[in-house]
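Incomplete set of chains, arranged as in the complex.
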Amino acid sequence: MRIFIINPNSDAEMTDAIRRAAEDYVQDDVEIECRLTPGAPKFIETYQDELTAAPGMMELVRANEKHFDAFIVACHSDVNLDALKEMTDRPVVGIGEASMKMATLLGHNFSVVTTHVHSIPGKEAQARKYHLQDLMVSVRAPDEPPDHLHDEEVFLDLGRDAIEEDLAEVIVLGCAGLAGLDKVMQSKLGVPVLDGVVCALIVATGLVRYGVSTSKALGYNAKYE
Amino acid sequence: MRIFIINPNSDAEMTDAIRRAAEDYVQDDVEIECRLTPGAPKFIETYQDELTAAPGMMELVRANEKHFDAFIVACHSDVNLDALKEMTDRPVVGIGEASMKMATLLGHNFSVVTTHVHSIPGKEAQARKYHLQDLMVSVRAPDEPPDHLHDEEVFLDLGRDAIEEDLAEVIVLGCAGLAGLDKVMQSKLGVPVLDGVVCALIVATGLVRYGVSTSKALGYNAKYE
């Protein structure tokens, strides 16, 4: 099985981190291709960034759908996900939807730990889109963005606050750039900590094996007449 | 006051119809500029169409924000509206949000009459995004798309069904291409029938006069740090 992971931004370092997280998870019979998006911004921080990333993302799907079994969109805000689900018959899974829905199978609620307070309104809109707004007890972000996304202490503190103050039962990492922090945080916090890349791989590889993909009945059918 | 209306598709005829509806409504002190979007598809029917229209729409805002007081996005699905609100300090109003929210000031509920069953899932997601899902009693579309968007009888029948079967109190025209049908439908159906272009003009001209625009406090602030 071959899975194509699209990093919607153009940062090579983050692309590598995503690829490593993916390869650490999958078994030998799954081949991972992880690529940054040509023409995309270095980071996806704004609504405009999402649109700027769109042509490159669509081109990656078009160029690769014959050779891969499924696609993963590796940005936690599930950038342009509806359009990709619509344009291909292959399964397309967002790391945001996969991780937040997986979280609801593991606890009574979840909290999202993310990198920047600026992304809170968008995260809340995304949770609402997925009907998860009342299961997401909080979105926690540092007052000051950390110098490095792997500044573990910052995110450990946020997770601890979510557990103690918001009574969060599960922590979802709200940014693909946090890939790799899941295990250390889970170990120190004592609750499930979910990285979206792995969650999306669980779903995507499962759907491929099951032979199921996006419904083309109506809303995701581009050729509906 | 100068209002710039963006038709997110590239159809000249629909652009003319939107301009006429706008000019019929505004007073002499409001100047309307209505343009199609270069590089956009002829119609916006799919999620991909929305992304394809994005570069042209963003370019229209960038090129014109110095010379205009507000922007209107004249597609009822409010294509790429969040990004435009984010990128400029001028008010940006979508005809979908304006018409559906205006409808809630005129009745206990509303129904959207639109052109194609294919757009129902998207319309429902849009209503949910605006927290209007329980106020929108139905989305009515013809079984067969009509030959002409101005095939008045088709839409009158849909409106009549919405009133009688769904107990709709207000009808919202769910496509910019239906501009111009509002008055004849209102006259024959006996309930308010709202064209989004006019509703957006009411809001946009009002905001300009009031000196209020999109909040840059957090989620729509592209430069947030």
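Chains: A and B, in written order; residue numbering restarts at 1 for each.
Rule of thumb we're sticking to: a residue touches a chain if its C-beta (ideal position, glycine included) is under 8 Å from a C-beta of that chain, and two chains touch if they have at least 3 such contacts.
Values in this document were obtained by computation on a predicted structure and should not be read as measured data.
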Task: With 2 copies present in place, identify the total for the complete complex.
output: 6
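The rule is short, and it goes like this: only the chains that are shown with their structure count from here on.
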Query: Distance-wise, how many Å sit between the C-alpha centres of chain A and chain B, to the nearest whole number?
result: 31
Task: Would you tell me which residues of chain B are touching chain A in their complex?
output: 45-48, 50-51, 54-55, 58, 80, 82-83, 85-87, 116-118, 120-122, 125, 128-129, 145, 218-222, 224-225
